[in-house]
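So the structure is just underneath, and the comments pick up after that.
One protein chain omitted, others in place.
First chain written, first letter: the chains are A and B, and each begins at residue 1.
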Amino acid sequence: MASFIQLLVSGLATGAIYALIAVGFTLLWQTSQTINFAQGEFVMLPAFFVLAAMNAGAPFWLAALIGIAFSIVILGLLFKVVIVDPMLKYGVLPLVISTIALSLFLKESAKDFYSSQAQPFPALVPPTDVQIFEAVVSTQSLVVLAIAILTVVALNLLLNKTRVGRQMQATAQNPTLARILGIPVRLMVLYTFLLNAVLVAIASILVSPIYLAKFTNGETLGMAAFIAAIIGGFNQVRGAILGGVILGVLDNLSAAYISSQYRGAFPLIILIIVILFRPQGLLGRLEERTV
Amino acid sequence: MTRMGAIIVGLAAIAAIAAPFFLKPFGIFLISTWAVLTIAAIGLNLTLGYAGQISLAQGAFVGIGAYTVALLTPLGVPFFIAFFAAGLLCFAVGWLLGYPALRVQHHYLAFVTLAFTTLVFLVLRNEEWLTNGIYGITGTPRPTLLGWKTTAARDFYFLCLGVLAVLSFAIWWMLRSPWGRAFVALRENPIRALSLGLDTRRYTLMAFAIGSSLGGLSGALHAPLVQFIEPNSFALGLSFNLLLMVIVGGSGYFFGPFVGALIAVLLPEWLRITQGYYLLLYAAAIMVLMAFCPSGVLGLVERARIALVGRRKEPATSTLAEGAGP
Partner (left out) sequence: MFRSGLIASCILAGVGVTSPVFAQSTVYIPAILELSGAGAVSGTNFRDGMLMAIDEINAKGGILGKKIETPLLDTQSDAGISRAQVQKVLDNKPYVIIGPVFSGSVLVDMLLTQQAEIPEIVGGEAAAITQKGNPYVFRTSFGQQFSMPKIANYMRDGIKAKTVGVLWVNNDFGKGGRDTFNKEMNARDIKVVADISTESGQADFSADVVKLKSANADAIFVYLNEEESARFLREARKQGLNKPLIGETTLLGQKVIDLAGGAANGVRGHVGLTIDAPIPAVQEFAERFKKRFNYACDHNGIKGYTGVYFIKHVTEKIGKFDSKAFAEAAHGITISPKDEPGILMEATWDKNGDIDRISFLGEVVDGKQKIVETLPKLGK
């Protein structure tokens, strides 16, 4: 029983990270029909911004802020203006191809311009361990969980309680109508991109102490984001969170109790089942088809 | 096809036949790779460009085809039987995969096929008793047909080219038939096609299955070409690469896959001069290409031709250039 709790708690911590990444991914999809195949690399990159800032002499807290700022400009603004906007009128597929190429571009950039070796990344809290029931959890995992929850709560507040947030939601649900109602749609879409950039930067800072900053980090994280977003529900932020948590826990349980060689298979099988029988995901709304 | 187009195709064919006599073994290997990849790209073009379904499973089908041949030929099965077996197996798997999967919308299909590819990779890697697992299978022999040994680079290239020619002709004939026209109707507007009485599901499924079997046939040639196969070569990377080829060449154009595969094979080689930054430049080049001609190279050629010569005939092309977005 102790081991089961151990797996559950570890899984929740990992799942929290997946949830953060999946939320940003879902937001982009909702508001601008952008399936960002580079989302994993978006999480990989900010850590390198932070490390570069630290190499230039900045203390960690400042470097983190610089990293978030760079992320907002490059992964938010530039991404939207240079890559997404010109391609949006051509439909989903060319944009998908561009984001696939972008993920390769970002990965190689990190490898060529920084290092191919994994880099240690400063943790937010010193690595001590805490006993919860019979399981041992690192304070780091708890902090990750806490920050992830805070971020989600803040996001919910933003989207539901502020005017800007509700405008963003309206844009996501029906851009044409939103435009008619006088909502500056293009600005709202921009905000979504900036928001995603902040989310991935936070995720990067949370995840890199454990994963170590490495140019290949994006591969597994990106895949996790897609699976979490779809299982939970592509068009609901809450869905992405649920999906992330389910994914984290499921991965651990299947590796421990079923098969370690096929540990990667179970999330994929769940993904297929969800898509075939409940494509809107566990918490999502059914999408209408337009003629 | 216009007259200019026919001339270009004819010249390209002559170049394809003459090329191996001027190239060193590495060059011949490259164009053989091009021929083999084009077959897989044609299959994906059928699924994507004509039937409008986003599939990320083509890499897995190439893998299934490659392993089929690599496992059967050492047992004494003649190459062409293994070849057809690969195609048939992939047709069947494609049908089984497509039957439930094609009920969902486009972007969901991308993820289902993505999951499928990774699952196939895991099976290929873990089931060592069948596939020799992560160690891969070495030394698949090149076939001898009616006394003609294809072991030499040039001979094997002509085998690949021959298969490519035969398959291209078969697909071209199929597309000209009433069946093929139905595929195009599907892509343009599935609901309207449905209202006209087309059994859309059946046609989409057929397109997907045929596309998959072409992937398998490509894999069947891949095994004796490279003479080493391992699970990693057939994972998502290959599926993405094939998708890139089809889009860059021009999705929905008949010759799109030929052009796309040529670019995909040659571009990294040209960029290799940059000694290490070439993947970076390759990715950047793809992004730029997408921004300027998302209907691919052939789409650009088409637009240039129309601008220079004026509208003459409406080609059955993709709607990517026209506003299909939100």
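Just a few scattered comments:
Throughout what follows, contacts are C-beta pairs under 8 Å (C-beta built on N, C-alpha and C of every residue); 3 or more make two chains touch, one makes a residue touch a chain.
Because the structure is predicted, anything quoted here is derived from the model rather than measured.
The missing chain, though absent from the display, is touched by one residue of B:33, B:113 or B:218; that residue is B:33. Against the chain not displayed here, chain A makes contact via residues 3, 6-7, 10-11, 14, 108, 111, 115-118, 120, 127, 129, 136, 138, 210-212, 214-217, 219-220, 251-253, 255-256, 260-261, 263-264. Chain B meets the missing chain through residues 8, 11-12, 15, 19, 22-27, 29-31, 33, 125, 133-136, 138-139, 226-228, 230, 232-233, 262, 266, 269-270, 272, 275-276, 278-279.
Just so we're on the same page, only the chains that are shown with their structure count from here on.
The touching residues of chain A, counted against chain B in their complex, run 33, 35, 83, 86-98, 100-102, 104-105, 108-109, 112, 175, 223, 226, 230, 261-262, 264-265, 268-269, 271-272, 275-276, 279, 287, 289, 291.
Residues 48, 54, 100-101, 103-108, 110-112, 114-116, 118-119, 122, 125-126, 189, 191-192, 240, 243-244, 247-248, 251, 276-277, 279-280, 282-284, 286-287, 290-291, 294-295, 319-321, 323-326 of chain B are the ones that touch chain A when the two sit in their complex.
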